[in-house]
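Take a look at the following structure, please.
All protein chains but one are shown in place.
Which chain is which? They are A and B, in the order written, and residues in each are numbered from 1.
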Amino acid sequence: MNNKTPDSSRQLIQKKLARRYRTEKWFRRLGAMAVLISIAFLGILLVTIVGKGSSAFQQTFVKLDIHFDAEVLDVKNLSRANYPGLVKSNLRSLFPEVKGRRDKKKLYNLVSNGAAFQLQDMVMGDTSIIGRTKSVWVPASDDVDLFFKGKISRDVVESNRRIKDIQLKWIDRLQTENRIEKRLNTTFFTAGDSRDPELAGIRGALSGTILTLIVTLALSFPIGVATAVYLEEFAPKNKWTDIIEVNINNLAAVPSIVFGLLGLAVYINFFGLPRSVPLVGGLVLTLMTLPTIIISGRAALKAVPPSIREAALGIGASRMQMVMHHVLPLAMPGMLTGTIIGMAQALGETAPLLTIGMVAFIVDIPGSFIDPATVMPVQIYLWADSPERAFVEKTSAAIMILLLFLISMNAVAVFLRKKFEKSW
Amino acid sequence: MKRKLAAIAAAAIFAVSAGSANAARDYVSVVGSSTVYPFATVVAEQFGKTTKFKTPKIESTGSGGGMKLFCSGIGIQHPDMTNSSRRIKKSEFDQCQANGVQDVVEVKIGYDGIVLANSKKTAPFQLTRKDIFLALAKDVPDPSGAEKLIPNPYKTWHDVNPSLPDTKIEVLGPPPTSGTRDAFVELAMEGGGKNFPWIKAMKKVDKKRYKAICHTVREDGAYIEAGENDNLIVQKLEANPNAVGIFGFSFLDQNSDFIQGSFIDGVEPTFEEIADGKYPVSRPLYFYVKKSHVDIIPGMEGFLEEFSSEKAWGEEGYLTDRGLIPMPDAERKQMHDDVKQLRPLEM
Partner (left out) sequence: MSSSLLLIVLLVLTLVGYILGRRRAVAMAGVAGGSATLHSRPAYYGLLTALWCGLPTFVLFLIWQFTEPAIIKGLVVAGLPPEMQKLPANRLGLVFNEIRILTGGSLVSGTRDAVIQAAADHYLHLKNLGSWIRGGTLFVLGLGAISILCSRITTEMRARNRVEKISRMILLFCSTIAIFTTVGIILSVLFEALRFFQTIPLTDFLFGLKWSPQMAIRADQVGSSGAFGAVPVLAGTMMITAIAMSVAVPIGLMAAVYLSEYATKKVRTVAKPLLEILAGIPTVVYGFFAALTVAPFIRESGGLLGLDVSSESAIAAGLVMGIMIIPFVSSLSDDVIHAVPQAMRDASLGLGATHSETIRLVVLPAALPGIVGGVLLAVSRAIGETMIVVMAAGLSANLTANPLKAVTTVTVQIVTLLVGDQEFDSPKTLAAFALGLLLFVVTLILNVIALVVVRKYREQYE
């Protein structure tokens, strides 16, 4: 190595080359590893969510033979009738041996509160069933449901178990009589929020999310793109644009709850828009996502090679034509990426919605931009905070729906991104 | 590209056209404490599902934020009721008056037990309030008996009281902004501090200092401020059998297969013991109503009636199933009358 023959420099180069190739290999492996690590984390998270949440798509139901007693159901005052009484008397007739207040209460607890609401809806929908007896599948209570799904173990000491021994006996009997079974949980997709896990549904929050995001997307994408285009292509490059640039970068770091405070001050207190509505939520999230879209949009515009611009200008296009016809389409993939990320962020945000009243218990399903509504992440947060254990699986199931929503939203953007993407 | 622009334009049209029509409010709007939220929502749902009125909207904003919204004025843009895990403050009441919210009706709905709990993998703790004070206060009386304070030297429960296990003091509890924490220091720690005669004597002489001694929680890592997600605390307790958590009774009730309540002064935190008033750490929960809204907002009267009915907050009511500790019979009756007559609060 030290002797200075003509061969030695070649050897040196070869040795160096081997090292360079090694580095090359490692670099490539590192890259692949980074991708794999991220995907592995995604996998872990998804598996945890699906593992916890998949059981929520099933629900335990109990079959009751309800006699719609004309004495209980006064046709003139159907909304005030004693529907829980109907359920209770039926349970008592199924288990006539149950005596005493405490045991009776335990018996009633087998069936959800929703049973009474369900009967009410049936009667209100069709008064002709009054006086008849009908078999009705009603939802079981959350504890029974958890037990049936194996989340409450029989082997635990009775005092530590939410389902008591005597209730176990009843459940076993119901099971031998084929009166209890698991079914698809359609309530979850059709109902609004509820404090009873077995009655809680995601539809209200989903509608709220869709309405809110429509507002956000409709405003933040055009405004964001327009701002990025103006700042990058038209604005004179001086102190002012520097200030604007720093300012926009800075907005991205403002904690989201501060946007909520701003929204409260401007939209609700100043413009007098109502609280808790998707319109205001969407407006607040617009302010929050704008910086993301602007920053990524500017980065994308910067990445368009000057040659493209010069070519366009060279053949006589105006500046506006150059931007609109050539630069913007080429920068679109990057802008769409920014929009995807911004919307993903908007889709997951709870804090700014707190001050404008969207962290709320809302049962009715919102139908317009000015109905009170909540959104999926808020729903998830509220459920995760609920004492009832059965909300754990609902929380995960809601997260699954949220992710599905996100993925389908992204799929559209990815499709568009692919369409615009060009290599040069 | 053009088609997408058209789609966006269409969406914008709907957004704009909807925004302008700020509709009349035909539902009850409630704000306030996250501790009362689980109870108020149950009543709201029951009310919404059994009557023709819309379900009241219940926001979880925290007691302070709720009061601010509640007291900002009369009118549909302001909430009709606020939940609170503490009584209204004089300054807040004055704020209300200043903003034209003259007739505020105070309603106590029941009690919430605050429990200390640990994992069932270890034995339950037998604590006294004195133990709690010594374990968690920032400065404690000198163990030698001298009447002075030293920074809390205790590392393990055994150091605090030889009858307790020899594990590190590790308590997961709410942050100082929480009403739960406020009630906990007042009831448990102050109750413990009183056991030292010289501290108790200080109450008369130097109330400020007395409160400061009793209410200040240590900040050296033994007390962990864990945020308000009580489910997370429960799960952390399960993962870490040596830790003790502080949270509302309903979470203990729901998770009784993993965790157990610590005995305080020999009393176990069970529903019966708290309701009897034997368990020392429980605090009242309230809501406040704007009288002038009652007969104007549709459904408000009915909602109040539902909330104050025996089937909701009574001993066998559905709120007790959720962990609310009912008031004694006489108090309940009194409150029910107050709600009926909408007796305004005076301060």
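By definition in this document, a residue touches a chain if its C-beta (ideal position, glycine included) is under 8 Å from a C-beta of that chain, and two chains touch if they have at least 3 such contacts.
Every value quoted in this text rests on a predicted model; they were computed, and no experiment measured them.
In the complete complex, the hidden chain is touched by one of A:131, A:255 or A:314, namely A:255. Of A:23, A:54, A:127 or A:190, it is A:23 that touches the chain left out of the display. Shown as candidates are A:80, A:132, A:154 or A:302; the residue that touches the absent chain is A:302. Listed here are the chain B residues that touch the chain not shown: 9, 13-14, 16-26, 33-35, 52-54, 61-65, 67-68, 73-76, 84-87, 89-92, 95, 100, 138, 170, 172, 175-179, 182, 186, 207-208, 211-213, 215-217, 219, 221, 224-229, 232, 235-236, 239-240, 243, 292-293, 295-302. Panel shows chain A; residues 20-21, 23-24, 27-28, 30-35, 37-39, 41-42, 44-45, 48-49, 222-223, 226-227, 229-231, 234-235, 242, 244-259, 261-262, 265-266, 271, 287, 290-292, 294-296, 298-300, 302-307, 318-320, 330, 333-334, 337-338, 340-341, 344-345, 347-348, 350-351, 354-355, 376-377, 380-381, 384, 395, 399, 402-403, 406-407, 410-411, 414, 418, 421, 423-424 of it touch the chain omitted from the view.
To be clear about the criterion, only the chains that are shown with their structure count from here on.
Look at where the CA atoms of chain A average out and do the same for chain B: the two points lie 28 Å apart.
Chain B makes touch with chain A in their complex at residues 1, 4-5, 8, 11-12, 14-15, 18-19, 21-23, 25, 27, 29, 31, 34, 37-38, 40-42, 44-46, 48-52, 54-55, 57-61, 65, 77, 120, 228-231, 248, 250-251, 253-257, 316, 318, 322-323.
Residue ranges of chain A in contact with chain B, taken from their complex: 79, 105, 113, 117, 120, 152, 156, 159-162, 194-196, 214-215, 217-219, 221-222, 268, 272-276, 279, 282, 329, 354-355, 357, 359-364, 368-370, 372, 382, 384-389, 392, 416.
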